[in-house]
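With one protein chain removed, the remaining protein chains of the complex are shown where they sit.
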């Protein structure tokens, strides 16, 4: 592995991505989506051979770009004296499951975690949600005891993929999920910073959904036509929000 | 349109209003009423021919007065390389509906959005509300599928106007509304900064109304005499709050 | 009144108290107990002839000690070009009702207001409350229409005094009340800064009481022996909290 290691050390794409993944992790902290050493963000190289991720259990106050860990998609550490986030096998599996995913975030943000603990999806109750995530943000099934006692983090990824596949949910349109009794995973088809922005959005819509439930416990999802309109204003071929087109 | 454009570039009223609308948009961010690029504030020229509004999808951290977009009240961009907020047709319609409106704000602030998602008006439960908004802050009906698939943002304005007219609600006294399954629009008969201040007030009274509902689910609106007293302390011919008289 | 005015301008007690009342008002803002121009704090001279209070409707961001208004206890302005807070008659009446009150605060802090809007007292549910306020923080009756349409702010004071007298509540031990459908008034037997500290405490215990109600809707007040123990640890002849004795 030492040849591979040498290739990495001075690789300009790797250096740039380390900085970007570092900045995305710090944004997680700035947005108050993580306390202590909680949460982690990863990114992937263009050839989809290497993932860069936050090291395990290092405080945000001492984190630097050099701490970021390069692993291959089989979770082997390539270029670091640090151990990668313990959630690494969940990240790599998601990158392998969908070629369009460019960045992944895991947080313990309180409103999103509360839906995960309640074992409930976040229904699309209005345009704030529809602008950003297509349909409900799903909640996976519980892992079995065997899945927990086996390759736990890898199996967490499997359960997410199973849920999306079984329910025909698109990873590109619904870029977040809750893992039951655990918390949110959020991804972006653009880059790691965008994934963190979506993690903040998820927390905001989880908060709104909880407040809405207090005000109107029987409220069902928003009008489907309205959901589609708002999603297509921002995404897809006829998007007209923002300065890009 | 190039003559009109030249008139705009050095027009001192336009330059002043661009700065004011910029500052009002930044206040939205400072008050934590908007995350990411969400929310928008507009103002109108004294002759009510031109509206100035935030560009679509530009981050608050990079926003400058020069980004502000001048449009006429038919939503034609006059002087900008930027696209105006996608909510522009809602703003222009409200300015045309009521000649006293001087500034308009749209936010996705979480407590107010939660009432909109629940499809419920915010009842006037106490003096904090009555000091600022006369009677309930209403919630419009849902848009029909045809209205959503047609000129959506224009129709959003129509539904607001329909609700105020059908229910004899005064745009001058009740300076805010919720659009069902969407969120709040707030306006001011003074200026754009005042509209943002009212948007913060709306979020505060929505928070108080939700907490009150938790404490006393059957609570009805406050004593009408108390509502009238507090509104007239701050507004109308016999106002005695503040230093103005 | 001009002689009285001259006496005031260079009076060192007045100058000192203006600074103290100014600082107490700014603390209200620092603690996030007030937005915009909401809320007000007052103090009283040692001879209990003059009250100093925040001017009406002036923004905290522009406030200075010179803005503070001196009034006599009949609400006549002695030394200021500014109008005093519109709540002035409530403050002066409370100072007259109890000779031990040294500072008074009125806020619209959201948790305390929510109890006032719900028309409910804040029960003493634990030691955090008992350390600071003896027994429930009461909620007054509604004012009658005649009281609202008459000398409203003066009558607000009367209703507070009526509630404390009719229920044998001590102004010295229970240093706060809620006015129904309005909000909290808090006072101190020490000074205006202490009154603001108690207003923050009130907001904190109101928050805790609301959360407790969510967790256990039928929870009754805490053990009376525990309430008495905690109150007497901090107050009264055998107090042993702090460095004073």
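Letters A, B and C mark the chains in the order given here, with residues in each chain numbered from 1 onward.
Throughout what follows, contacts are C-beta pairs under 8 Å (C-beta built on N, C-alpha and C of every residue); 3 or more make two chains touch, one makes a residue touch a chain.
Every value quoted in this text rests on a predicted model; they were computed, and no experiment measured them.
Participant: What shown chains come into contact with the chain that's not displayed?
Facilitator: Among the chains that are shown, those touched by the missing chain are A, C.
Participant: Return the single residue from C:25, C:56, C:188 or C:201 that touches the missing chain.
Facilitator: With C:25, C:56, C:188 or C:201 as choices, the missing chain is touched by C:201.
Participant: With respect to the chain omitted from the figure, which of A:11, A:75, A:114 or A:191 is a touching residue?
Facilitator: Considering all chains, including the one not shown, the answer is A:114.
Participant: Touching the absent chain: which residues on chain A qualify?
Facilitator: Residues 35-38, 55-58, 82-83, 86, 108, 110-111, 113-120, 142-143, 145, 148-149, 152, 181-183, 210, 213-214 of chain A touch the chain absent from view.
Participant: Please give every residue of chain C in contact with the chain that is not shown.
Facilitator: Touching the chain left out of view, chain C contributes residues 125-128, 197, 200-201, 204, 207-209, 211-212, 214-216, 219, 222-223, 225-226, 229, 233, 240-244.
Just so it is clear, only the chains that are shown with their structure count from here on.
Participant: What's the distance between the Cα centroids of chain B and chain C, rounded to whole Å?
Facilitator: 34
Participant: Taking each chain's centre as the mean position of its Cα atoms, how many Å separate chain A from chain C?
Facilitator: For chain A versus chain C, the centre distance works out to 48 Å.
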